[in-house]
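Note that this complex is displayed minus one protein chain, with the remaining chains in position.
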Amino acid sequence: MDFDYSDDQKFLKDEARKFLGGRCPPAVVRGVLDDPAKRYDAPLWAAVAEQGWLGAAIPEKHGGLGLGRVELCAIAEELGRAVAPIPFASTVYILAEAVMAHGTTAQQAAILPRVAAGELIGALAVSEGPGVLTPSALSARVEGGKLSGVKIPVTDGDIAHVAIVLASEGGKPGLFLVDLTGEGVKRETLESLDPTRSVARLTFDGAAAERLGGAGEGFDLVQAILDRAAVLLAFEQLGGADRCLEMAKEYALGRYAFGRVIGGYQAIKHKLADMYVKNEVARSNAYYGAWALNDDASELPTAAAAARIAASEAFWFASKESVQVHGGMGFTWEVDCHLYYRRSRQLSLVAGSPRLWKERLVSELEKKNAA
Amino acid sequence: MDFDYSDDQKFLKDEARKFLGGRCPPAVVRGVLDDPAKRYDAPLWAAVAEQGWLGAAIPEKHGGLGLGRVELCAIAEELGRAVAPIPFASTVYILAEAVMAHGTTAQQAAILPRVAAGELIGALAVSEGPGVLTPSALSARVEGGKLSGVKIPVTDGDIAHVAIVLASEGGKPGLFLVDLTGEGVKRETLESLDPTRSVARLTFDGAAAERLGGAGEGFDLVQAILDRAAVLLAFEQLGGADRCLEMAKEYALGRYAFGRVIGGYQAIKHKLADMYVKNEVARSNAYYGAWALNDDASELPTAAAAARIAASEAFWFASKESVQVHGGMGFTWEVDCHLYYRRSRQLSLVAGSPRLWKERLVSELEKKNAA
Amino acid sequence: MDFNDSPTEAAYREKARAWLVEAAAAHRAEHGEPKPNTPEHMAAAKAWQARKAAAGYACITWPAAVGGGGGTPIESVIFGQEEGKAGVAYGYFTIGLGMCVPTVMAFSDTDTKKRFVSPAVKGEEIWCQLFSEPAGGSDVAALRTRAVRDGEDWVINGQKVWTTGAHYSDFGILLTRTDPDVPKHKGLTMFWIDMRDPAVECRPIHQMSGGREFNEVYFSDLRVKDSQRLGEVGQGWQVALVTLMNERLAVGGSAGPNYREVLELARALPGEDGPALSNDAFREKLADWFVASQGLKFTRFRTMTALSRGQTPGPESSIGKIISANQLQDLANTAVEMQGEYGVLTGPEAAAGAAFQQSLMWAPGLRIAGGTDEILKNIIAERVLGLPGDVRVDKDVPFRDMPTGR
Partner (left out) sequence: MDFNDSPTEAAYREKARAWLVEAAAAHRAEHGEPKPNTPEHMAAAKAWQARKAAAGYACITWPAAVGGGGGTPIESVIFGQEEGKAGVAYGYFTIGLGMCVPTVMAFSDTDTKKRFVSPAVKGEEIWCQLFSEPAGGSDVAALRTRAVRDGEDWVINGQKVWTTGAHYSDFGILLTRTDPDVPKHKGLTMFWIDMRDPAVECRPIHQMSGGREFNEVYFSDLRVKDSQRLGEVGQGWQVALVTLMNERLAVGGSAGPNYREVLELARALPGEDGPALSNDAFREKLADWFVASQGLKFTRFRTMTALSRGQTPGPESSIGKIISANQLQDLANTAVEMQGEYGVLTGPEAAAGAAFQQSLMWAPGLRIAGGTDEILKNIIAERVLGLPGDVRVDKDVPFRDMPTGR
């Protein structure tokens, strides 16, 4: 039984925390939050690339470190804790993971080294409007290798170099790699709940598109990509939730009301205990997800769903109740609570809402129990 | 604005509380609980009849008091508070109300005076098994005025004189009045979560059946009957929930832990505050239901659903958390908490689960908002 | 058990409605519909208040002698309902007339009352309430703003926070600490102050929701006369309790989208299998929100019934904010999550004009303002249910010696 980070992984995680403590303090996050022109923190991105994190799970032959997914989970946990304002998820959890899982040798050779080197930012362009996108409603189209249609919103769409785009070709849904810096691409930055992560509307008009994975498999591939991303995002959420609990605890131990610290009142104590319980449930489910991801286990769909559901719930609860523990101060712009509150929403929305994952989970359980 | 009991209604309610305090203390409830042979408390039933409560809302011409439904709600609230072990709901909220709303003049003349006089116990026989009974699954049948089939469970089916039975006739669902003391009726008492309220399996084999209401309208009529009953049941639930809060509060004020009463700890205080909030939401919704019932308003379906949902939630929460406030004592047979815990389940199940009522409510809202 | 007015109430409502129709038309003709937070909006508000005062519809329950309407609480509620329907209502006067001026009336001399009450009723002067401080949120009495006696004057230094309307107010009632050597509730004194004094500085607070509706207010050697004192020296807490008791009667307004708006959103949004509205889990939530909203609405009706019967409603109304603030957060979050990735958008392309996203960012504040969930539950537990208060370690300790951590 070895159901925890190894000593090496813990070391990596500690180092990541120290690194981000220095390079990504709240001031860096606020730099992006408060400046509408800034879509991410470029110096942090460069520093993260230099650390080798972008290629942590990319094989050495493609310029990565060739570490396992658990190492990537450890990094994700720390990035979430630091509310890092960089396109790490879009680039690493989605683009790199998708290309490793579904790309041709040529696609891998073209993309992975550039990701590892920090030269390429990725994006996933699925959504075309509010609500669930069903196959019959998909309107983006590829004809003769040229993509047309509108994707909204696309996380990091305005800063990415390459997007994975869901579109139909010959009436069948497929995934396509699109160079966003090329012809036929219009990008508009949009306002978001979490201004520390960028979103855009992408309008394609004859942009060059190259298929990723099989024809007609678009929706299945999106789900496969999101299964992997969900585990990694769960670690970001977990890191954020842990930090919310810490902040709330620190505040509760320092703030006095009626002559004693508010952390001594049962209502506050039990609220923090509730956060702790949710965070531990999230952590245990995330670890299982990490194992399934790392081992490419057949349990991945179930494990990813459970990890994402638990982590979304934990981060939402911790981020909203941390504001409450901070009282009036928590509602101000100056206190960091809202950075986490915003990020908890961004992370819950970016890869499908918890409700969809619950449905996916139960469908898997039905199948498993029927067998 | 006059959104409360009137002074007369309050007087009636106070008198009812005094009366039940004397005639229906917990010992009477336990008399039925602890004796498997006892299906209800007959002396209490007789006393309640003598008070005129069975005919409170029955017109004077049929031997009733001819009061309004709000008066009946006041009585229901007190019966719920006392966990009265009598077939009041089946007889008054269901049989009498159904016959008044849907019966012919002859049926009214035959049944209502006997209900008012305490000579007749009623029952509603719909269920044929676990889960939701849909029209296509309905198996009880009437042919040539003779009913055959099995109904399980039927609340008060073993002690009732007359049942309203849902059965199909000529392929169409209808409601039928059946004399349970006549030929072709077999009744078996069944074990229940709440032994203070009786349930039975009824097996019909050619029992005489007389239609109540229109042919083919069976399911609609059941819903119309339950709409009326739901409001009255909501008042029983409210009365029970109020008593749970009182019991929990009294215990919390008398029980010491760590040198002070447990009612002084925030965790207990806030739990009781939560009960109070739920009870007040239930009360306000119940009052609206009472108005709709009394005025036969077109809002009745919505109001009944809201009253039932709020009251079911309040009673469940109050009854289960009252056990917790009582700690180990609350888990004993000797303490009265479980009488309410059991009754809260019985009342939530007897007229359709909260989930079904939520669906009904939202369907109504959809219609209303579309218009 | 009905919703109808009594004959007297119906007559009053009819009279009020008739007046409102005419008055609102005249008011609009004169002032148009200016944007909030503009001088024109303030001018219109003041004019409307003056018009109501002249007709006896301002401060309806106050004696006519001070400019009020000489009416009953239920008349006040009825007028409020009709005024809402008439579509002219301004929020600038709520705190002043609901909390501050009643305090002035209760604790000042005849001259002061004469000076202030009538202008406030007529909307000529606006008041704010200066109680909350950074060090004392839920624990108001832990405040530190010091007032030191200097001859016939007091000199005040310190800071208040979360003061609604400080920047447009003419006067304020200010709770200060005059004696730090006695237990905290015993060393407080209340004053009225002139908000235009140069020693008073207002700074807007940047909220997490992005807005700046509240203020910090700083006092640097603010000099006030002893005649500005409300109540005795050291009796400030008793005075403040009177102010806060009046807060309870102030009716909380609508707090954003409710079940109806989210039902409409879900009807239009595609879900996995038909519109999002067809999802049973969502439908259950919708039912719960409806039931809670109706519960609050009818609880208000019950309060009105008590008023109508001449009774005084109790602190039961505390249930309102606990439910509505938490529900707003849950409802907004559900509506946002239902949109999927699109839910992050807050610009012009956002669904429902970004109303749900705005509510999501505003709800945390609503759960704090006017008492956190925890404080409101304490109030219900203690004042409604009669459970004991918390163990108080600060009752007999001189304020100066109380631990504060910062």
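Quick notes
The letters A, B and C name the chains in turn, as written, and every chain counts its residues from 1.
Definition applied: contacts are C-beta pairs under 8 Å (C-beta built on N, C-alpha and C of every residue); 3 or more make two chains touch, one makes a residue touch a chain.
Since this is a predicted model, take the numbers as computed values, not measurements.
Put simply, the missing chain touches A, B, C once the whole complex is considered. Checked against the full complex, the one of A:A160, A:I309, A:V323 or A:L339 touching the unshown chain is A:I309. Among A:V48, A:L65, A:A241 or A:L272, only A:L272 touches the chain that is left out of the view. Within the complete assembly, A:A252 is the residue of A:A252, A:L300 or A:V323 that touches the hidden chain.
The missing chain lies against subunit A, touching residues 1-6, 9, 70, 245, 249, 252-253, 260-261, 263-264, 266, 268-270, 272-274, 276-277, 280-285, 287-288, 290-291, 294-295, 305-306, 309-310, 313, 355, 357-359, 361-362, 365-366, 369. On the side of subunit B, touch with the chain left out of the figure occurs at residues 126-127, 129-134, 137, 152-153, 155, 190-194, 199, 201, 254-261, 265, 267-268, 316, 320, 323-324, 327-335, 337-338, 341, 345-346, 348-356, 359. The set of subunit C residues touching the chain not shown comprises 279-284, 391, 393.
In the analysis below, only the chains that are shown with their structure count from here on.
Mean C-alpha position of subunit A lies 51 Å from that of subunit B.
Multi-chain contact residues of subunit A, defined as those touching 2 or more other chains: 265, 267. Under the contact definition stated at the top, the residues of subunit C that touch 2 or more other chains are 374, 377, 390.
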